[in-house]
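Note that one protein chain is taken out, while the other chains of the complex remain in position.
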Amino acid sequence: MATGTSTFEQQKAEVTRVPLVTNNRSISWITQNISSIVEEKTPIWWWVAMMFTVPVALFGLFCVAYQISTGVGVWGENHPVGWAWDITNFVFWIGIGHAGTLISAILFLTRQKWRTSINRASEAMTLFAVCCAGIFPAIHVGRVWMAWFLAPIPNANAIWPNFRSPLLWDVFAVSTYFTVSVLFWYVGLVPDLATLRDRAKSKVTKFIYGIFALGWRGANRHWRHYEMAYLILAGISTPLVLSVHSVVSFDFATSVLPGWHATIFPPYFVAGAIFGGFAMVLTILLPARLLYPQLKDVITPQHIDKMCKIILLTGSIVGYAYAMEFFMAWYSANPYEIWVFLRNRVADPVVFGPLFNVPPAPYWWAYWAMIGCNVFAPQVFWSKKNRHNLILVFIIVNLVNAGMWFERFVIIVTSLHRDFLPSSWGMFHPTWAEIGLFVGTFGIFLTLFLLFMRFLPMVAMSEVKIVLPEADPHHHPEGPSHDKTTQVQH
Amino acid sequence: MKHIFHHPPEKATGRKYWRSIGQLAETKEFQGWLEREFPEGASELKADGVSRRSFLKLMGASAALAGMGLAACRHPLNLVPFTESSEWSIPGKALFFATSMPWRSGAEPLVITTHDGRPTKVEGNPRHPVSSGGTGTFAQSSLLDLYDPERSRFFYQDGEEATAEDFEHSLDYMIGRLGDGSGLAFLAEENASPTRERLRKEVLKRFPKSRWAVYEPLGNELADAAHAAAYGAAVTSVFNIEAADVVLSLDNDFLGSDEVAPVVARGFANRRRVEKPGDKMNRLYVVENRYTITGGMADHRLRLPASQVGHFVLALAKELGVDAGGITAEGNVELPEGWVREAAADLRSTNGRCLVLVGNRYPVAVQQLVAAINEKLGAQGKTLFSLPQTVEPALSLSDLATAIKEKSVRTLVILGGNPVYNAPSDYNWRELQESIPLVIRLGLHEDETSRVANWHIPAAHYLETWSDGIAYDGSYTAVQPIILPLYNGWSENDLLAKFAGQPKPKGSELVQETFRARLGGADFAKSWNQFLHDGFLPATVKPGALSYRGSLPSAKLAAPAGPGAIEIVFPADAKMDDGRFNNNGWLQEAPDPITKTTWDNVAWISPKTAKELGLKHPIHASEHDLVEIAFDDNRKVEAAIFIVPGHADNSIALSLGWGREVVGKVGEGTGVNAYRLRTSDSLYYGVGAKITNLRRKFPIAHTQEHFSMEGRGLVREATLDEFAENPTFVKDNVSPPAPPNGVSLYPHPKLTSPNQWGMAIDLNTCFGCNACVIACQAENNVPIVGKEQVINGRSMHWLRNDRYFVSDGGEEEDLGEYASDPQMVVQPMMCQHCENAPCETVCPVNATVHSDDGLNVMAYNRCIGTRYCANNCPFKVRRFNFFDYNQRPIGKVKVPILGEVSGLALGPLTKKGMADTLKMQKNPNVTVRMRGVMEKCTFCVQRIQEARIAQKVKAGSSSDTTIPRDSFTSACAQACPTDALVFGDIADPESRVSKLKAQQKAYTLLEYLNINPRVTYLARLRNPNPKMPDAKRTASQAEPAHS
Amino acid sequence: MAEQKRVYGIGAEFSSPAELMHAAEKVRDAGFKRWDVHTPFPIHGMDKAMGLGKSWLSAVVFIGGITGFLTGVFLQFIPSSFIYPMIVAGKPVNFMTVPAFIPIMFELTILLSAFACVGGLCVFTQLPKWYHPIFNWERFTRVTDDGYFLLIEARDPKFSETKTRQLLTDLGGAHVTLVHD
Partner (left out) sequence: MANIFPRWSNLLPIKLAICAAVVGAALTAGCWYYFTPKYTRVGYMPVQPVPFSHDIHVSQLGLDCRYCHSFVEVAAHSNVPNTQTCMNCHSQVQKENPKLQPVRDSWETGKPIEWVQIHKTPDYVYFNHSVHVNRGISCYSCHGPVNKMEVVYHAEPHSMAWCLDCHRAPEDHLRPQSEVFNLDWTPSGGRTQQEIGLELKKEWNVNPPENCAGCHR
């Protein structure tokens, strides 16, 4: 009788939902094709790509060395603009990280099975993004060699860090975030590493993957704890990911500076982070999908479609936050707040400047670049046609990436450069050193990701297998469902 | 089990530098100097208890101290004690010496702080009425000149380095062959030193045919001439501005560069201290072409091209019924309806308790007419007084020039000054000087003049020399060496003594002689010691009345500037003076009081004229339009323009003292030389220059880009009457409003110390003269950062003077659309020591926290430099060491591929370390900050601690640890010539600061943030004459805090 | 496996999760204790089929979390309220300042929970365990691909080489193999 009901549910299920893995691929097909990415011999394009990314990364590291050895002065920062690209880039990269955790944790908790095809890659992206992010707060300080003062360790000076400082919160939040992400990612990797171990031809690879596979043997007495562990990690990562960007936003929200001092920041930052993060996931996966056609069946148009929808949603949330900030400034009737929003950001030479009869804001272009990329660009995703036009999607998500960088730049620099006392107002101009460092982090990020693609399974095989029909213990290989799926598919 | 370190004895650190002094110890004059010291114990100072002998030993000691202080690693360091005790000197304890700074308008009485024999700080002499403890900017900065590593160190004969001995020999030889002195001429600076005057007479006695000329580019030649014509040559006049109810300044910047005596500023300020509603204050009318800090204080200001001031004076004379005699004027000038009438009426109404001042480089006729006006107003004996002339009249530069042209000068001795650089361009002084067979030049620096001199002799700084002077009030002041000449310099007295046929003086004997002569009988030793201890003898002659013998010349004032003919005005520079301070980093980087420019001079121009010439104010501070200012083909310069609100139309001001050709690294390539435009008949201004827009840009570093307060309640203003009606106007329409008192989410921890430090700043007596800025820099070892860094917005001043232009309309200065004629307000801005300081909570390492006596303290050694505190500081007063400003070259350095690069940006590739002499200037009680740490005003915490410790030491085994009331103060407050800044204990209701804070016009900034600053401002008041045409706009300019 | 070694157990391979599940139920009912199924991915309902209870890893994590939280509390309050209380921006040093301390308490809670979770996993599963007899079974490599295995250990009291082999064959297991240690 169990079977009877199951076939019925089966049919219901099959007609209503498009399968997550198309062309009715078998479990062994998954194993074969995902593993092959790692096993086949290194493709030319990989070497070519590395030849670009590695030098860029190295240049970035050179900029770091130069800055540390010479002083923060090699950047364009000044009084009053004490933070500029350094913290902008920090927030930018941290934000990107969030999509990974979101996909792996939150979508897991909400039983979004489609996450399985993309969570591995996006978690990797998280880690690499956080690596890049970590560089900036570390070296933006004037005396890096004294940074250990931040650690709450008993010392002969009997003095401790200031636990009230949002910067110290950052230290804890970001390091925790990185650690937990690594654990989460690794736990997920273990079964797939076992796969690679068992498929490995040469002894060496077998040995190496073997070590990291920890002797995994798929025993059910392991799976039950494993699943629990995975669930719990997902459970704690979810508040963590929300907290991290909230804490980052506290750096600004807890200050007294007009334009920073805003209670809306935490949710607004988190939304922005997810927004930017998904954009970056797509930025990476779309090319990967081209390079490895077999991924097309795993990362299907409906995945992209879903992600576009999330971008559209979060993009609109961010847009709402911008509007709300503006409204609060006006509603608070605080001239300093109004000044920052109207005369440091919005007022452009053509429309709003003349409209409010104020001169153009020095950074109006940054503000409108942000609005354009973050609020207007994603609106094209309302149409399904656009969501399935991969070229367009790729363009839009890259606009979003840029937009999110501008958002942080706008928040940090335009608030700082003209605050309370007009006498102290100034401008900020970046130097080659900080531009080089920013570009360099992209080099680092991509290099790491290329290495990841080459040596680790890009898709969580064991998880994808679960979502296949045949993984269901009540599923019967024969029966009409197949044709159904295929029909729906075509 | 512990490992014990052992160290063999090693070479002393910090010894290296002192080798030079070591050599000094060998030299003859020094040995002589030693034995001479105790002729009969006469010149030992009982009072201060320091014998001159101790100096060298103290230096030896401080060598060791310096070595210790600057050593980086811990093991091993050596302690180097003296071999012999030196009386009264206690290592690490400051000693104070009274002296005075020679200046053309009278010596400035000073007290010098020394640490282990190193002068480290200049303060005013509190006992002297002229100073009362205040100082001017120049006195404060002169300290850096003493230590200038580029000061002249060597003797030069025709460009070849020579020794002092060589020089003395050839000098003796040369003097021997001078005969009656015909062909011998001296060119000196204005200086009323009686000793110099005495030597001059002796030289004249020995060489009756010799010539003695005096030249000061900013001197009082014309003023003296006018004065002589009006009152006779025997007397000089002083004015008591404190006695004047109404002052009319005709382009006389008596609060700024024209009259540096602190007594004038103080006297003026004393009449503007309004404590409660109903108090009276004086009224100031100013007529000037450009904004000066005097103009900034004006109650009524009329902007008028300098060339029209004469016409104004005529109009005023007519109004007052003064017979202008033969003085007429070409062309006529439109003056605002009623301005002259009402001003005149106001002056008259004071029957004599008023004063009309005119710029001291205006044509003699104009100045004579002003004298006549003062006479008519009855200022004599009320505000104007006479003092006997102490200096014999001398030849002028033009007389000397003619003599040289006639080839009747064969030996020229130039004592200081720099005529090749700053003589009127029509003299072609360089050629003249080259035409002289023998030129001996005594100078602090190897400069333009020494380049065309046969002998260059390094001059001793006034802090290294024995001399004397006459202060503004006629009192006799001492100039005594605080330190041995660092570079073996000679004083002008040394040189004159040789000419007078005496040996080069070994010490104070020359001055003692003068002193003896002045003193008459009396116990010499005692009174001499007293004199050195106090630094002066009180004025013997009381100011008397002037006798006016009105004889106005017949003169025709030239046609004034107009749209066609633009005038160029040559004001004294607020920082370079006549150029003598050009190699002084503190002054180079001090922002100009009005334009806030540093490291350059700029051509000030009015918005209207600028528009007419198609010149714009740059959006990026570093890109100013370049123009060419030309009178003819060889009288022209290229200058960057700076649009200044309130500047007179058709008039350009280009300050003197810049664009030096031969100068040290600091002054190299700064500014343009306005002397090129200046001729003997246009000493102050010249009409008819051609201005061409070169369509090129030039970077100008200034510390304040935005001119308008944007309607924010920062400087709060009212007129005297408004204050009387509404004593609490400062609290009105403040937006956002201050939270009701004591409202807070949580209880604030109690500040437990018995003393709570705070400051009050009276905006009504602060002119923005920069004395406090430099004083702070000297006291707190604040580094200079160089032009490039200032452009990048990284100037390090802990204390800055914010200057705003206030006017009815909300102009957008940063767009170049200026108010044509706004008013000016100044606001000193330093760390406000907020009780709830936003900077503290954000510091992740507790590097900046609050002390129990209410200071926002900054622990440099804990700071890791996140800059978060600076971002969260509402006043942006925190300063970050972006580079290693103390250890790396500030300027450009040459490197192989890249060419000229900023030394700072090269960082570790450059040589580390600061000049040894500069180390000597550093205040040993303040940490010299390294790169990567944040710093800011500490309320001079080192002084606070000193006071507290002193009291505790005094208390010993008793419980009396309370610091005496107002027994010390911060560097800025001490330097302030007008006591506008007052520092003290606000927990003590009787302290000066508490009293000021209790006033009704006291307010703090940004109340709405609930940060409780410890710095309180007293609102600015103006006292407009209701009848004046511009009274309306002057009235109620109180910047309404936002509405 | 050149030289004979003692028997570890008998394993069989099944063709689909459904069959494996079915077999597991049977083995459970046969009353075996020391046996396990090996699959490329967790199969839902298998715990029930094998008669396993709930995993108590959650308890470990809870303890970890509490530890982290308390660490946060003490780490912050002890220095800033007792060892060296400093006046920072006029903020109180007593419990009133707790809002400022919450973020770090939170982060530490998460961090130690995560450590407890992974640590617990290792303990409960006794991983890493690089050597395992079952790896001696050549076919077993398919377990990480698409093989579904069931293995009964020799240590099980009910284990008898012939009977157990028979049982597995009856349950439809293919490639029934004797796995040596």
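Read from first to last, the chains carry the letters A, B and C; within each, the first residue is number 1.
The working rule: a contact is a pair of C-beta atoms (placed from the backbone, for glycine too) under 8 Å apart; a residue touches a chain by one contact, two chains touch by 3 or more.
All of these numbers come straight from a predicted model, not from anything done at the bench.
Participant: The chain left out touches which of the shown chains?
Facilitator: A, B, C
Participant: Of B:Leu178, B:Ala225, B:Leu335 or B:Ala859, which residue touches the hidden chain?
Facilitator: B:Ala859
Participant: Give the residue, chosen from B:Leu496, B:Ala760, B:Cys839 or B:Val926, that touches the chain omitted from the document.
Facilitator: B:Val926
Participant: With respect to the chain omitted from the figure, which of B:Gln530, B:Ser851, B:Gln887 or B:Asn1012 is a touching residue?
Facilitator: Of all options in B:Gln530, B:Ser851, B:Gln887 or B:Asn1012, contact with the hidden chain holds for B:Ser851.
Participant: If the hidden chain were put back, which of B:Ala233, B:Leu909 or B:Ala955 would touch it?
Facilitator: Reading the full complex, the residue touching the unseen chain is B:Ala955.
Participant: By the contact definition given up top, give the residues of chain A that touch the hidden chain.
Facilitator: Within chain A, the residues touching the omitted chain are 155-159, 203, 206-207, 210, 215.
Participant: Touching the hidden chain in the full complex, which residues of chain B are there? Just list them.
Facilitator: 2-12, 60, 64-65, 68-70, 74-85, 90-93, 849-852, 855, 857-862, 925-928, 938, 941-942, 944-945, 949, 952-953, 955-961
Participant: Going by the touch rule given at the top, which residues of chain C touch the chain that is not shown?
Facilitator: Interface with the chain not displayed, on the chain C side: 1, 84, 86, 122, 128-133, 135-138, 140-141.
The rule is short, and it goes like this: only the chains that are shown with their structure count from here on.
Participant: For the chain pairs B-C and A-B, which is connected through the larger number of C-beta pairs in contact?
Facilitator: When B-C is set beside A-B, the one with more contacts is A-B.
Participant: Averaging only over C-alpha atoms, locate the centres of chain A and chain C and give their separation in whole Å.
Facilitator: 30
Participant: Compute the distance, rounded to whole Å, between the mean C-alpha positions of chain A and chain B.
Facilitator: So the centre of chain A lies 58 Å away from the centre of chain B.
Participant: Would you mind listing the residues of chain C that make contact with two or more other chains?
Facilitator: 86, 88-89, 91, 97, 100
Participant: Residue numbers in chain A touching 2 or more other chains?
Facilitator: Residue numbers touching two or more other chains: 159-160, 162, 164, 168.
Participant: Can you list the residues on chain B that touch chain C in the complex?
Facilitator: 746-749, 751, 835-841, 843, 846, 849-852, 1012
Participant: Where on chain B is chain A touching in the complex?
Facilitator: 619-621, 704-712, 714, 735-736, 789, 792-795, 800, 802-804, 812, 814-815, 827, 829, 838, 841-847, 849, 862-868, 870-872, 874-876, 878-884, 904-908, 930-934, 1006, 1008-1009, 1011, 1042
Participant: Which of the residues in chain A end up touching chain B in this complex?
Facilitator: These residues of chain A touch chain B: 66, 69-74, 76-83, 140-144, 146-147, 149-150, 159-162, 164-168, 171, 251, 254-257, 333-336, 339, 359, 362, 416, 418-427.
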